[in-house]
Each structure stands twice: as structure tokens, then as C-alpha cells.
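Removed from the display is one protein chain of the complex; every other protein chain stays in position.
Chains here go by letter, A, B and C, matching the order in which they are written, and residues are numbered from 1 within each.
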């Protein structure tokens, strides 16, 4: 309601700039607009059953008879509502959400930097794959999150307002003002907004649709991070943990439990809000110059933004204190190494000229699980392989003998990703 | 499958550029890749139950023993799959979908231009509001559609590929190549793509999520247009119609029916695909360096693009032959005019100093519906109003006497919107 | 929180029945449970960060040291949470929602009865089809709504509770009680509930999934009714209207507007909640003996039920005062009749032996729209038709000459539907 009153205030101030009303009348209305409370508007709304009419009535009651006609002059309800929404969503994103997202980004950057070189076994399908570093795994999130921060910023900047009247053709403002489009631009620019190129009773829905898409697709990054951390926190894996205070209770009956509650909570809220995007798409349809079937539903947009921000903050809190258990990381890596040599071995044999390397090594792993012998030992003791092994370079052989060296470019990729985003954020004045 | 083979071909050609294999081996494999058929790969897949291994096997069978090891060298399955998807979706958007969207845009531009001045009663809540022009109503779609064309173009250009191996750390390519990231860039650039800044086994999901969002939010514009046209085609309204050939049957039992089937069809398909966006969001979550729970679901992306394109084409076809019934437009306008004077009357009275103009006019309309007298007549015959009416300018009075003049800037806004988009499309080389 | 305390109370009372604690201890705890406030539990929760532990602590503080160990004894948190949810949703449905639904059903029954014989032109695809009665159109809603009332009742009765402990195997209760399943049954039956046949830490999710499905599919009936009424209220159609008080404002700038706001509001809220069903399906997945990713999301179930009930009440309010404009019904019917004769004409000709009746009549309607002559007149003046027309019975000819008679069984179907549901509701003790 405060934001709607701000728009009414900006409207009358623009009228005064144009000489349509006097500066003192504009001032009188501006003071009244600043002083309204949600409560008194709600009371009036119960009487007239129309929210903007109620706001206008409340302001009018606070001003002189001469000022009354200039309240809301030329505006239709949704000139006020849509402009106020653009204003508050833009401010929420710029002043609250993006700063919160940047805080999390910086925490993740520090985590990635810290474990740049900590070897972790990579996992695909929940199965051991080949090694990389934990910092490399985290750098994925630094990158995806950074990308979403810019996306959200961009979509918030594309939000537009309007002052084009009941069907968008400036019917009423054209009665009094010679250049209604210029007038609209002047009013909106005083609020830091631009007008829609063309509007009906409402602004085109797509800018808001894009905004909520930016939010929900950013939320997906949090959900993925949460899922990963929950799994890495499993009792059998134990590579990370949520820090617990001594006071905190994990379970009402199992006093030993330490659950990944923050991660579960964020994933749960994400599941609650993801499908609501469908409503935003359905709300793109508004009949003719508009019907009201998007009115109640779009009131939930604010809840969308707030709950997302809650999740960002919760994720910062838990990430900040994330416990990384390097002993477990090493234990799991050691478990994996005997079999992960399969990939480099197959590739090196193939390139050394082995005619059927992938199949040969696949059968070796089956033999390994039957016999308990390691794939490397089986390979090295196979005479038929010697001609191929001889062709390998020292560095290549090293990987076969110690697959924990098989981490590719993981550490340097961390540096590269971090440098990229620090530079980018500085360009965007976000760092 | 053809696109996947293209990536395998580009891979071996890049290996040759680096001197890792000979040009003649690269050529041998390239020829084989060009010649594969989906059928033979499918057959091999039934045996090995792995789609990319099947493709590799089929290519290998077609080449010499010396060439075999260089097929798929250093690549993991999803290096091929994700790159092939980026390639084909980008080409589908650029070569098929955007040209189809531009065709529709031009048809709508012509429709808007043609009825720039045809007065139509604006409707909000399905109720008569104030007048505008039919071209103005159409210009809304020109604008929203133009905006979505650029959005889709932008998101298709942001699709990325990868050649970073099983967990994204270039583990395998680093065994053979000194600068695997440069190698990846070289390969992808030969396909007109850029690499992801960092990837796991798969590229970050967000670029595809954004692409499908662009599609589904564009579809919403078609759905809104369809809803509007269906309603304007109602028997009681009759302002537009789908052209029917003499052959076409409207109903199996009601030979007189002419149904808005194309519009209904597009709206129905939109309803089918809108909720599927939720799947794209769910697919943002892939555990650790990836799990396979997004594999089957993302195979539906192609269906998404194709069905959208079908709708764009159907909409072009029906828009091209849209029948605009100017007699009905006039009839409905005449029905509306007696009451729509309410808005300008209230505003002019308010500004002329009437202390309670909105309430006064609202009660006048209630009286009008009780007595059958027009609002204008009631107002003009009310002595107490005369002091205010005297203050009005000639142009303002004209609107009160002939509310069909009350169309604001509708016609000139059409020109402005059309000019804006023609300029924009030219800048983007789309016109 | 009150419902959770109720379950804790029932638990200790069942312990006392079994002689595990004394009646006076049970009484002490019961009194404490009745007296807790949400506020004090919330304060304790801020300390221990666990909602049920907080509740238990608050109750324990209010009882003697001897009583303390019996609070929550053998229960895990979700024994309390799931049982409390089953209890409150069942009571909400039985005591509030179904009575509200029945109220609306009765209003619709009265509306259908009142306009049992009022002829209305049927509409398919928004086009005039063949006549029926307005009561017949309403009887569709009586039937669909009645069906959903029974569905909701049935699914609320299938909600289950549990007292099977941390993983559902009665691990803890089996330490003290010889027949823990019998104990669970006894406790739940004191609350009017049955236990799940088997549970993990939580009850099987499907009963709640079914409950919310019942709600959302009932909401769809309201949405369809709303859509119909909004369209029938269009300015050009005008067959129904929402009653307006003299005080109520339709638009902030257009004092003449009377918008179908209640119908728009219900349709908008329906759009907001429909996609949330997806969350319920996603919440069916809980890892192993449960994870917490359905915890935050299922807290929205109560909002779901409440907002639905709000819509039911709003629909009753507007239906109760629905204005049916019989003049408009007649006007639209008269507009339609000249062409709707096509269906009976085609059928009668076909049966009279005309070899190509559908095609013949379809071409007649094209000629009719070209020439302005009515289909009947064209047919009657066509010599080639006479042999077929002669074969028709008097009753059949009457329909050709006066197609407003062509209403089939519409009125008697109304009686049948109303009688069916009155009987059904009586059997279910809902009438």
C-alpha cells in the first residue's frame, strides 16, 4: 500500500510540474499520500470493495476540497498497481535479494578456494567415477549462481510501469494533456522506471514472467547444492556436515541424530514454489484489454520473492559453517581408486594401438570384482599388454600407477572460474 | 543421431588439426560418421544398451583398425550428447522457429496497420470499457511477440557445448593434450558453439532452462491472442472469424457451425506444454557430477520445440485469413457508447471542480439502467451540472457528446509500435 | 499446535489405560497439554530449533518430576505431527468444508429448479449450437459438485495416523508394551482415526495426496462455473449478473462498470493452487524411512484447504444473489434460432432418405449467411426437398418450424439430477 501511495504522490507531483495543478496542491496530496496507513485503507476497502478506490478516498479525505479532484487524476487502478509492483519488486531485488545472493556467492567462492586442491572422488549416477577436487565441485555452483545473479539483475531492470489509462490508449489523460506519453515517461522516470512501449489496462505480463523465471531458476541452483550436500552428509559418506550448536536437538527421540535440516528445508521450499511458475504462465492470458483472473494470483509474487530470499539467507548461514571432513574425503577416495583406473587405462591402451581397449578393460573390471584383485594389478600382470604399456610416457604411466593423480585440470579450473566471476561482478558493480 | 555423429566428426577433425591423428584417419572417420543411420545405431543399442557406445561401435566398424582408437577419443557420452543438443536446438531456433515467428509477426503488423483506425470498444472483465481501435488491440500482440522473438534468439545464442570428460575436469583429454580447454574451444567453435565456463559430466542446465522458458512464454502470447479471437468470434460478438473453405466441416451433426478451431487448438496445446516447464526446473537438480534422472525427461525438449513451431505456423495460417467484421465492430460499439461516456464525464467534471464526480456519475449510470435514459442525456438535463459543463473546452465537450471520439492516442500508438519493431528487427538482421 | 497437544494428551491417556502410568499422572499431563499456547512453544522452538521437542519441553515444565518421563513416551515427532494433521484435516473437511459445499449445492439446486424451463441457446466453441434450458446447464454443476462432495468425504475418511516410532517398526514402544500395534489402534481410535497398515517414520503419503486431489478437482468445478458465468455476463450476452450493492465501486475510473469480480477471483485463486498439486506428488518421494524435504512444503496444506473454503463461500454468496436476465436469454435465443434448425433438419432429412443430408444442409447455411434468408425458408422453398418433408411426423415438423421446441429432455433431466442427488445426500446423511 505504501508503494501505491508513492505512485499517487509521483502522479500529482508530475501534474504540478506540468502546471495542471499548483505546487501547493501537489504538496498537500503528497503529504497525505505519505501518511496513509494500510489499516485505514483496508477499512475503507471493506466499504467500497475496491482497493484503489479505497486508497483514493482515504487520500482525498486528508486534503482540501480544491485538492480532491487532482488525486488519481487520469489514472486507472492498474496504472497505480502495476507501477507500484514494478517499483517494489525492482527495489526488493536490487536492495535485498541481490546483496543476499552476492553474500552467498562470496561464501561459496571462499569454500572453493579453500578446497581447491582437496581430492574428492567424482560421482556420476551415485557411483564412483574419476577423481577431481572438492573445490572444483563447488566452483560449479559459483558459476551457476553467478550466472543467475546477473539474470535476475537483468530481468528486474526490464520491469516497466504505465500511466496509459483504462484500456491503455491514454483516453483520459489525452483529455487534459497534449503529450500523454511524454507525461507518462516523466512520471515513471521520477520513480526510476520506464514505461511499457504499449500497454492495455495492464503492462505486458512478460517482464514479470521473466523475473519470476529468474528467481525460480536460481532457486534450482540452491536445490541442487542442497541435494548434493544432503547426500555427502549421509552417514556412510560423511564428507560434509551442517554445524550444530550444542543446544540444538536433532530428533525428539533419537538424541544422536544430526540431520541436514537446512538443506532439506531449502529443497522442500523449492518444491513448493517450482510448480507455481505455471501460474505465472497462465497469467500471461488476460482477455481483451484485461480480465481480473490474474489479480488474486499475482498477489503471491511477493511471497515468492520473500521465500526465495529466506532460502538464500539460510543457505549462506549453513554454507558459512559448513564442516568439510577431509578424513572422509580421503577414505572414500581410497575406496574408489582401485577401480577408477579403468578410464585412463582404457584410453591409454586405445591410443597405444590396442584394438579393443574399452571392451578389454570392462572385462577386466568384471574379473576384478570376481577375484578381488585390483584392475591395475590384473593389467600389469597380463603379458599381452606389455607392448602397449611400453608406449606410454612417464606422466601417463604415473596415472596408471597412482590414479589419485588423475584429476585433470580441476585445481586450475577453480582459479579460472573464481577470477572470471570476480571480474564480471566488478564490471557490474556488484563486488 | 545425425547431430551426434556431426560432433564425433568435428572431434576427430580437431584431433587431426592438433596432429594427434593423421588427416587421412580423420577423413576416414568423418566419412563414416556422415554415413551412419539411426537404424543401425538403434540395432547396436539393443545389444549394448547404451546409445553413445552404440554410435561409437557403428562408426568403428566402418573404419580401419588404425583409425578405430581415434573414434570418440577423450570424450565421455555427454560431451557428445550435450554438444549435439546445443547444436540442433540452436539451429532449429535460428533456421526454423524464428523465421516462422517473424512470418507471423509480419502478418500481425499488416493486420494492425489495416485496422489502425477501426474503432473497437475496449473490454475489461468482459465488460464494455472505453473505445480504442482494433489495430491498437493487435499492436499489443505485435509488441509482446516481438519481445519474445528477441528473447528466444538471445537464449538460443547462449547454449553451450562441452568436451571436458566424465566429471568435467578434462581428466582424460589432459592425458594426451597439453591445453585441453583450448582444444575444447577449437572443436566447439568449428560447430559455431562456445564451451561452458565449467561443466560436470554435463553442461550447466540453466541455458536450456532459459531456452524452454523463452519458448513457453512466447507460447503464452499465442494463447492470449487465441483466447481473444475465440471470444471475439462468439456468436453474439462476431467481430472476427476464422476463414472456412467450402469443404470444411464444422460439426458432425450441426452443419451450420463455424468453430474457432485453430485458436482452440493452439490454446489446448499450450495447456499441454505449459506445466512441462516444471520438469525443466526439476531437471536442474543432478546429483554430484550428474545422475541420469534428467535423461529421459530432456528427450522431450525436441517435442517441445516442434509443437511450438506447429502452433506458430497454425497461427500464421489463421491470422493471414482472419476475417474482420467491421459491421459487428460498429454494432457493438454503438451498444456500448451510451454508458461509456461515464469515464470522460467523471474526469471532466472532477477537473471542472465537481466535489464528488466519480460517485455522482456512478449513481447516474445506476439511474440510466433503471430508466433507460442515456447517461449523457441525464447529465445534460441536470441543472446542477451546468456550472461545471461551462468550464469545458470545445474538444472536451465533443467527447461528451460523441464518445466514439474518446479513443485517446490509439491510432498513433499503432504507428509507433510498428516503427519501433521494424527498426529493432532490422538492427537484429531479422527483417 | 493445539492439535499436536491433543495427540500428546491422547497418548498419555492411553498409557494410563494400560497401567503404564497412573491416572493422576495422565490427568496432570492432559491438563498441561490443554493449556499450552502456540506462543510459548514458538519461544522454546527458537531455543531448541525443533518444533516437537519444544512442545514436549513446554508440557514437561508444567508437570511434576514424576510425570515428566511419561510425556511423549515411545513417540517420535512424526507420530504426533502426522496424527495431528490427519485429525485436523478430517475435522476441517467434516465440520467446515463439506457443510459449506453442501450450502452451495443447495443454492445451485434451487437455481436449477427455478430455471428448469427457461430456454437458453446451448453454446459449443462459443458458437450457438442447439437449445436447452438454463436449469439444464446448471444441473451439470449440481451433478459435478455433488460428485466431488462425496469424493472429498471419502478421502477425508481414509486419512490415517500412526504411533509406530522412528522408523515405523515400533522399536521403542515394543520396549515397554507387549502389543504395540493394539496400543496404537487404541490411541488413534480415541481420536476417531485408524492407523496406517504399515508406516515408516511417517504415514504413507497417498491418503493426503488423494485428499488434496479431491479438493483441487472440486475447485475445477468452481472454476468452470466461474468461467461460464463471466462469459454469460459479457456486455454483449448479459444473461446473468453479479448483484451489486449501491455502495460498491466497479472501477476506479469507469463509474459504469459492473464486473464479474467474484467469478474472476475464484478462477484466479484456482489458477494459483492448481499447479501446487505437483508439489504433493513430489512429496510422495521420501528417502528410506523418510527425509525432511516434504516438511516445509506440507505445511502449505492448511492454506490449500482454507483458500478452497474461501472460494466455496464466495461462490455461495454470489450464486445466492445471481441475477438471471430472462430478456437477454430470449434475445440471444431468437438470434440463434434461424440457423440452429440445421441439426434437426439434417437428421430428419437423413432419416427420410435424403442421400446426403449433412452436406446439403451445410451448404444451405452457407447460402443463408450469403443471402440473409433463414435456413428454414430456404429449405421449405426448395422443391427437391418436398418428398422428404412429407415423410415427417407432426411433432418432427413442428421442430423444423419452431426450433425453440428443440430442447430434447432438458427440463426432465433437471428433475432427475436433482432427485438423484437429494436421495444420495440423504443416504450419506448430508442433507
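Odds and ends about this structure:
What we mean here is this: a residue touches a chain if its C-beta (ideal position, glycine included) is under 8 Å from a C-beta of that chain, and two chains touch if they have at least 3 such contacts.
Quick caveat: nothing in here was measured; it's all calculated off a predicted structure.
Taking the complete complex into account, C:137 is the one of C:32, C:111 or C:137 that touches the chain left out.
Shown as candidates are C:156, C:231 or C:262; the residue that touches the absent chain is C:231. Interface note: of A:123, A:148 or A:162, the residue touching the hidden chain in the full complex is A:123.
Of B:28, B:100, B:228 or B:291, it is B:291 that touches the chain left out of the display. If you put the missing chain back, the residues of subunit B touching it would be 47-50, 52-53, 56, 72, 75-77, 165-166, 172, 230, 247-254, 259, 261, 264-265, 267-269, 271-272, 274-279, 282-283, 291-297, 300.
Not every partner is drawn; the one left out touches subunit C at residues 53, 65, 68-69, 73-74, 122-126, 129-133, 136-137, 139-140, 143-144, 147-148, 151, 165-176, 180-181, 197-201, 204-206, 209-210, 213, 216-217, 220-221, 223-224, 227-228, 231, 274-275, 277-278, 281-282, 284-292, 343-344, 347-348, 350-351, 353-355, 357-358, 396, 399, 406-410, 413, 416-417, 420. Contacts to the hidden chain, counted on subunit A, fall at residues 123-130, 230-231, 233-237, 246, 249-261, 264, 275, 278, 282, 332, 335-336, 339-340, 342-343, 346-347, 358-359, 361-366, 368, 375.
Following the convention adopted for this analysis, only the chains that are shown with their structure count from here on.
Using the mean of the Cα atoms as each chain's centre, the chain most removed from subunit A is C. Centres computed as Cα averages put subunit A at a distance of 23 Å from subunit B. Subunit B and subunit C have Cα centroids separated by 34 Å. Along subunit B, residues 123-126, 129-130, 231, 275, 278, 282, 343, 347, 358 each make contact with two or more other chains.
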